[in-house]
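Missing here: one protein chain of the complex. Every other protein chain is in place.
All chains are identified by letter, namely A, B and C, in their written order; residue positions are counted from 1 within each chain.
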Amino acid sequence: MATKAKIGVLGASGYTGAELVRMLLRHPRAEIALLTAERSAGKAMRDVFPQFSPYELPTLVALDGLDWASMKLDLVFCALPHATTQKVLVEVLSKAPSTKIVDLSADFRLADTTAYAKWYGHEHHAPELQKEAVYGLAEIHRRAIKQARLVANPGCYTTCAQLPLIPLIRAKAIDLDEIVIDAKSGMTGAGRAAKEAMLFSEVSEGFNAYGVGGHRHMAELDQEFSAAAGRDVVVTFTPHLVPMNRGILSTIYVRGKRGRTPEELHAILLKFYAKEPFVHVLPFGQTPQTRHVRGSNMTFIGVAADRVPGRAIVISALDNLVKGASGQAIQNMNLVLGYPEAMGIDQVALFP
Amino acid sequence: MATKAKIGVLGASGYTGAELVRMLLRHPRAEIALLTAERSAGKAMRDVFPQFSPYELPTLVALDGLDWASMKLDLVFCALPHATTQKVLVEVLSKAPSTKIVDLSADFRLADTTAYAKWYGHEHHAPELQKEAVYGLAEIHRRAIKQARLVANPGCYTTCAQLPLIPLIRAKAIDLDEIVIDAKSGMTGAGRAAKEAMLFSEVSEGFNAYGVGGHRHMAELDQEFSAAAGRDVVVTFTPHLVPMNRGILSTIYVRGKRGRTPEELHAILLKFYAKEPFVHVLPFGQTPQTRHVRGSNMTFIGVAADRVPGRAIVISALDNLVKGASGQAIQNMNLVLGYPEAMGIDQVALFP
Amino acid sequence: MATKAKIGVLGASGYTGAELVRMLLRHPRAEIALLTAERSAGKAMRDVFPQFSPYELPTLVALDGLDWASMKLDLVFCALPHATTQKVLVEVLSKAPSTKIVDLSADFRLADTTAYAKWYGHEHHAPELQKEAVYGLAEIHRRAIKQARLVANPGCYTTCAQLPLIPLIRAKAIDLDEIVIDAKSGMTGAGRAAKEAMLFSEVSEGFNAYGVGGHRHMAELDQEFSAAAGRDVVVTFTPHLVPMNRGILSTIYVRGKRGRTPEELHAILLKFYAKEPFVHVLPFGQTPQTRHVRGSNMTFIGVAADRVPGRAIVISALDNLVKGASGQAIQNMNLVLGYPEAMGIDQVALFP
Partner (left out) sequence: MATKAKIGVLGASGYTGAELVRMLLRHPRAEIALLTAERSAGKAMRDVFPQFSPYELPTLVALDGLDWASMKLDLVFCALPHATTQKVLVEVLSKAPSTKIVDLSADFRLADTTAYAKWYGHEHHAPELQKEAVYGLAEIHRRAIKQARLVANPGCYTTCAQLPLIPLIRAKAIDLDEIVIDAKSGMTGAGRAAKEAMLFSEVSEGFNAYGVGGHRHMAELDQEFSAAAGRDVVVTFTPHLVPMNRGILSTIYVRGKRGRTPEELHAILLKFYAKEPFVHVLPFGQTPQTRHVRGSNMTFIGVAADRVPGRAIVISALDNLVKGASGQAIQNMNLVLGYPEAMGIDQVALFP
C-alpha cells in the first residue's frame, strides 16, 4: 500500500475545514494528523461537526505552542481568517520549511502587495512569502502549481468567474470593457460566524445583492483577467445571496469581439476544457444549475446567444465549498504531492 | 356604509386567484360574487386553498354557461391562461358590456397584435378589444387607467423592470443600448401547474437561469421601453429561479448618458416616486431585498455606483404575487371604480 | 373618528416587536408612541427592519431614563428578555400605574413563583405583580383578561398545545396520563439573537429535536393543564425545529377516556370553538398545515382516529409570531382596552 501524506488542517471548525475533513477521510493517500481550532480547542471534531461522530479524528488543538518541526507534516491546509494566515504561515515555514502549504484564505492571492494593502486595509505581513506563492487555479496554472511550496487557493466567486472567462480573454474573443458578472452564492460562502444577517429567519424566503459596486473579490479578478489580457481589465461584478447552502452561479454578459458569435465563444470553451476532469462545458444553448454540481468538484459552463446581436450570455456553476474551496484545495494538494489530480475528489454530485 | 362592488374572479384556483381573494376578503368596498375554476368546479374554495376554511366564499363554478348579464358584476378579474382569456373576455363584454375588466394574463398587454402573434405563436382572438385595452402600470399610466373598461395588468418581471427604468429612459439619462436586466424570481411566478421541474426536490437548494436569450416577457418590455424612449429599445434580460416562494429582484446594469452620475440617476427616481404610495426609493447606495416587500404591494428601488466609471447598478424588488400581479390588479380596480388607490392593499410586508 | 390609544413597544428590534409594529401600523385605534431597543437605541426602525422604510415611526430609544408618567401611554407591549421584564414592568407601573401591560415574555405566566424559580434558576423579582397578572389565553380566560392591568401573553408552543387540549381535559374526555405532544416549530421561535446554531447553513435542509425531555415551556403547560383537570397533569412534550420561518404544528397523541371515540373528541372541540374568531376546527379526519395560517391570527385544529383502537391524533397549527405571540398580544390589547376583539388582526393567511 502506498504511503500516506501527513496532513494538517488549520481552522478545522469552519465549513471549508469540515469539507477538507470530509474528503480527506476518504482520500487514499492522506492521513489527517492535525486539526486546529482556536475557540474549540480541546473539543473533539464530533462536538463541532456531529457528522464526524462515527470517525476517529485528532482532537482539535490551538495553534499556539505547536511544534511544527517535530510534527513532520507533509502538507498543511490553511483555512484561517485573513491576516492571521500570513503570520501563521511565516511561523510554519520557518520551523518546518519543507512543509507544503495550500492556503484557502485570500492572503496570498494578490501578487501585488500594494493591491493587497488597498483592498484589505493593512500592510501585508509576509511580503517575502508572497513572492513564492502560486495562484492555485489548476486549470490555468497547473504547471506552476506542481512546483509550488505555497499555493494560494482561489476564491469561490473568482473561480466561478475565471473558468469561463480566462479562455475567452486569452483568445481575444470578447470585448474587455463590457463584461458584466452577476453572481449568486449560497449561504455557506459567508462562513460559520454567528451574525444576525446570516440567521435562517433573515435569509430564508428572500433574495438580495450585497457589496454592490465594490466587493473585495474584484482585486483577484482584476489581477487574473489583466494577466490573461495583457492589459488592465476592470469588470462589473455584483454578488447576491441565494437562500440555499451550496452553490455559485455566475451569469456573465459579454460582447463578442471582431464578429465572434456566441457559438464561436462556446467552441473556444469546449476545446479549452476538452480534457479537464473538473470543468464540463454543456452543449450550446444549455445552461447549468448549481444543484447539479452540489457536493462535487465539477464546474459546469453553458453559453447561449443573447437576442441583442453580438452579445452572449455565459453561465457557470460550481459548489462554493468544493471546487470553490476545499475540493480545489485537495486538487492542488494532489498536484503538489504528485498524486493523480482527481484522487479523492471524484465524488459525483448529490442531487436532489 | 358605502356600497360594495360585485366582483368576479375568473381562474380562482391558481396563486394569483388566491391572492385576489385574500385581499378582496378584507377590501371594504368589494364583495366576492363569483369564483370560477374549470377543473375544480363544484368544489369549495377551502378545498382548493385550505387557508380560506374559516371564510364564507362562493362555490367554484365552471365558466361554461354563466349568465354574465344577470350576474351584474361590477368588475371581473381574469386570471386565466393566455389565449383562453381573449375568448372569455369577448364573451363577458358582449353579454355584459358595462362590466369592468382587469386582466392578469398576458393577452392584452401588447398593443401590437402582430407582436402578439410572433411571441405567442397564434393570431390574437380579440383584436377589437385589444384596441381599447389600457396597459395597467398605475404609476406610469394612471390617467388612462381611470377611464378604462379593460385594463391589461402588467407582468411581474416587467413591472419590476419598468418601475426603475421608465423614469430614467424618459429623462434620457441612460444609454439605451447597454441595458442589462438580470432578474431573479421566486417559484410562485411559475404558477400552480404540476410540472416536474417545479417540484420541491427539483427546486430547493439550487439556483438556475432559464429561457436564456429569449423570454416572452421581452415583448412587453420592448413595447413600453420603446414608447418611453421614442425609439426602439432592445434590452438584455435573463430570468432566474430562486428557491423561495415570493419575490422578484432585478439587478439592472446601466450607463449614464451625457455624464449622468449614479447619484443623478438616483435623484431622478427619488423625485419621480416622491408621492407614490407603492414605490419606495431607498437612500443612495442602499439596495433592496425581496423579503422586505413580501406580502405587500410595495416596490423598493435602490441605486448604487458601479466601480466602472459612468456605470450604475439599479436594483428593484417586489412581491410577484402582489405588486407583480394581484395587488396591482386591485390597485387598478380601485382606479377604475373610483376608490382610493391604496384601499385594501396597504398591508405592511410580512418579514420574517 | 375614534380616539387612538397611545402604545409603547418595549423590545422592538426582535421578531415579536416587528410583528407588533406590522399589525399596529394598520390597527384603527392604535398609535405607536414609543419603541425601545437597547443595542439599537438611536436608530430608526427602518435600519433594523427595512420593511418599515416607507412608514413614519418613532426612533428607537433605550429604556433607561424614560419618563413613564409624562408619556401617558395607554398600553405597553413588553417583548423583553425574561427577568429583565420583571424589573422594567415594576418600574413602569410604579411611575404610571394606570398603564395597561401585555407582556410577551415568560416572566408572569407562572402564578406560582416557586415554580418560576425552579425552571428559570432565580427568584422572581416581582412577586407582588405576579399576583395580579392574568394568563392571556383569550379563548380560555377572556373574562379575566378584560379586567386585567397586566396580561401574561402565553408562549407559542403552549398556545398551540392548550387550544386543542384544554377543552378535552375540561370535558374529562381523555386519559391524563398518556398525553404525548410532539411539537414542531419554525425558526423565528428562536428569536433574532445571532447564534451559530440558528445560521441558515446550520438549519436549512435538516430537521432535529431539541431540549428533549425537559423544555422550559412545560411549566406553563403543567400549570394550565392541571388547572383544567383539577389534578396534577404531566405531559410528554418534545419540541423540534423545522427549516421554515413561521409556524408551529403540534401532533398530539391521546387516548379517549371512558370509551370516548375520536369522533366524540372532535365534536367537543367543534362545539367549544364554534363562535371563536381565531380557532377553526377542521372536519373530522382533516388535519392542518402551518402554511395555511401563516401571517394570520388563526389556529387550525384537526382530529383523526388512530388505528390503535381508543386512541386519537389531534393536530393543531398556528403562526408562532401571530397567534403564538404578537397577534394574540393585540387580541389581549383589544380585550383590555374594550375594542372589538378581532380589530386589526383579522388579516387572512398568506399562502403561498
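The criterion applied here is as follows: contacts are C-beta pairs under 8 Å (C-beta built on N, C-alpha and C of every residue); 3 or more make two chains touch, one makes a residue touch a chain.
Everything quoted here is computed from the prediction, not taken from an experiment.
Asker: Given the contact definition stated above, which residue among C:G213, C:G259 or C:G338 touches the chain not shown here?
Answerer: Per the contact definition at the top, the residue touching the missing chain is C:G213.
Asker: Any idea which of C:N245, C:S296 or C:Q331 touches the chain not displayed?
Answerer: For the chain that is not drawn, the touching residue is C:N245.
Asker: Considering the complete complex, identify which of C:P58, C:G191 or C:P352 is in touch with the unshown chain.
Answerer: C:P352
Asker: When the complex is taken as a whole, what residues of subunit A touch the one chain not shown?
Answerer: Missing-chain contacts on subunit A: residues 15, 18, 22-23, 25-26, 49-55, 188, 204-205, 245-246, 280, 282, 288-289, 291-296, 298, 300, 346-352.
Asker: For subunit B, which residues touch the unseen chain?
Answerer: On the side of subunit B, residues 15, 186-188, 190, 192-196, 198-205, 243-245 touch the unshown chain.
Asker: Determine and list the subunit C residues touching the chain excluded from the picture.
Answerer: Here the touching residues of subunit C are 178, 180, 182, 184, 186, 201-202, 204-210, 212-214, 218, 234-236, 238, 240, 242-247, 249, 251, 253, 285, 287-292, 294, 302, 304-308, 311, 313, 315, 317, 351-352.
By definition in this document, only the chains that are shown with their structure count from here on.
Asker: Which chain's C-alpha centroid is most distant from that of subunit A?
Answerer: C
Asker: Of the chains shown, whose Cα centre falls closest to the middle of all protein Cα atoms?
Answerer: Per-chain C-alpha centroids compared to the overall one single out B.
Asker: Rounded to a whole Å, what is the gap between the Cα centroids of subunit A and subunit C?
Answerer: Comparing mean C-alpha positions, subunit C is 46 Å from subunit A.
Asker: Where the centres are mean C-alpha positions, what is the separation of subunit B from subunit C, in Å?
Answerer: Computed value for the inter-centroid distance: 36 Å.
Asker: At least two partner chains per residue is the criterion; list those residues in subunit A.
Answerer: 186, 201-202, 204-205, 243-245, in rising order.
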